[in-house]
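Complex shown without one protein chain; remaining protein chains in place.
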Amino acid sequence: MVILMAMEDELLESLKKKPVTLRFPYERARPEDRMQAKVTWEIEKCIGCNLCVKVCPSNAIKLIGRGRKAEIRYHVGRCLFCGECVDVCPTKAIQTTKEFELAFTKPEEMILEFRR
Amino acid sequence: MVKAIDIPFGPQHPALEEPINFTFEVEEERVVDVKIRLGYIHRGIEKLAENRTYHQNVYLVERICGICSFAHTTCYTQAVEELLGVDIPERAKYIRTIFCEMERIQNHYLWLGFTAKAMGFETLFMYTWRDREAMLEVLEMISGKRVNYGMNTIGGVRRDITGKMVERMEERLNYLEERANYYKKVCTKERSILKRTVGVGMLEPSDALNLCAVGPTLRASGIPQDVRADEPYAAYGEIPFRVVTYDGCDVASRILVRIDEIIESVKMIRRALDGMPQGPIRVKVPKNVPKGEAVSLVEAPRGEDLHYLRSDGSDRPARLKVRAPTLANLPSLRKMLKGVNIADIPIVIAGIDPCLACMERVILVDTKSKKGQAWSGEELWRYANEWYRES
Partner (left out) sequence: MVQRELMAILEVFFFPGFLFLFSLAFFIEWFDRKLVAKFQNRYGPLYVGPKGILQPIADFLKLLSKEDITPAMADKVPFALIPLLMLTFSMTPLFCIPITGSSALISFEGDLIVVMFIMTLTALLSFLGAWVSTNRFSTIGGVRTGLQMFGYEVPLNIVMIGPAIGAGSLSISGIVEWQSRGVWFIMTQILGFAVFSLCLLAHLQRVPFDIPEAETEIVAGWLVEFSGKKLALIRLAKNFELVLAASLMVSLYLGGPTGTLLPNPLTFLIKLVFCTFILSNLRALFARYRIDQFLAAAWKYLIPLALLQISLVEVSLW
């Protein structure tokens, strides 16, 4: 059977509903528990093993110095938020945060440094 | 008789999500001939893959396509696992299957909206994308991401599905199934949709086979070909399912095939969740991959996806070749476009679910003789390295 206006019922029903879209800057969805965004280092825990640098698929992490004196340079703009570095870290020095609004006005701001 | 005029369509056009150029030779309102030109968004991923380790490449391969990212990683990891000779745990296989099907559901919802937009049905577009959100939420809940999940890894998957998540999944799956049935009703009954889709963009079964169409495009021409059934990978061998076919050969059948696949996928996920064994989800794998070649096939939402991998024994692939489903569908798209109305062009193009960045190819053309030339692997390697050295 072919009918015209097959969706009219749905249309009239949605007049009663609240819009599903969020008014983004003012309303936010609750982030999921497993959400991964920007990562941070607890630099005191870092032993400079270089594992996170090797595992990073987009070369977003650089180690400056060696061993326990090493410092981390983290390119947020390159990061894919895959969380491999978090998984690989032997001392759990790396944590993910739920901070995802990572727009910057200057390229230098996109490089974060974790110093001792 | 009106002289044929050329109408350029793309690379920038509201009906196209990604840049591709069609030149339509049009007589009155009919398309007589089509020229397709690719190469606007070639990203050199295959070359890039040669400079990264197998493990890093998982994330690179994931970014070949935003929508069928899981199909690509599954395909790639399968190839690597074949070379390594590892068997991944049963539970990981089931999780891969579930993810493949969830990805199919969200892709088909997205596609339905895109097609609705192509035929000017804005409301259907908004509704399908609203409902797709239910699937994306589940994907985000399990993997932490909405599109590039980062779930697959060589030797298994990275995250597990817990009992609490299964409850929420069941609820969302019921909703998605109900909505898919509703859209099926709308798409088979609404007169204005039928007017635009029935008998448009015909692809006869013989042509579909000859031109090597894949995926829903092929199945809408009545040919039951599906990698999941023909060469089961992951846990597909253990989950019974129906290969959806329709024999209308037109855009309407392509819509119905995809809606039915949504319904079928929901059932498959339920079965997989019921039959999922306990156990580990990944195994440790060595860094270096033994010398050899492997080909892996996966049924991506858009059709058959092929990855070829050659290893020289190091920790980086010697060659990775990707044949995304859209490339296989382009010759049949050209066939479908011949003879359609100008007004039907967007909907026919939308019908194959084009994903252009995934399949982009480059051809080197001599500008004087206007001939393309085939390059051997060695020549390419030399060219690439010399070019890098010069600049």
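Order as written gives the chain letters A and B; numbering starts at 1 within each chain.
Here is the rule we go by: contacts are C-beta pairs under 8 Å (C-beta built on N, C-alpha and C of every residue); 3 or more make two chains touch, one makes a residue touch a chain.
The shown structure was predicted, so the numbers you read here are calculated from the model rather than taken from an experiment.
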Practice problem: Quick one: jot down which shown chains the absent chain touches. | Solution: A, B
Quiz item: Out of B:V34, B:L320 or B:I345, which is the one that touches the chain we can't see?
Solution: B:I345
Quiz prompt | Per the touch definition above, residue among B:N51, B:T162 or B:S192 touching the missing chain | solution = B:S192
Exercise. Taking the full complex into account, find the residue in B:G120, B:P224 or B:G377 that is in contact with the omitted chain.
Key: B:G120
Self-check item: Footprint left on subunit A by the chain that the document does not show
Solution: 5, 7-8, 11, 14-15, 17, 19-21, 23
Quiz prompt | subunit B residues touching the omitted chain (full complex) | solution = 5, 7-8, 13-15, 29, 116-124, 126-127, 130, 190, 192-193, 195-196, 341-346
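Just so we're on the same page, only the chains that are shown with their structure count from here on.
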Quiz prompt | Interfacial residue positions of subunit B with respect to subunit A in the complex | solution = 52-53, 55-60, 63, 123-124, 127, 130, 133, 137, 140-145, 148, 150, 158-159, 182, 185-186, 189-192, 194
Exercise. Going by the contact rule at the top, pick out the subunit A residues touching subunit B in the complex.
Key: 1-7, 10-11, 20, 32-36, 54-58, 80-84, 87
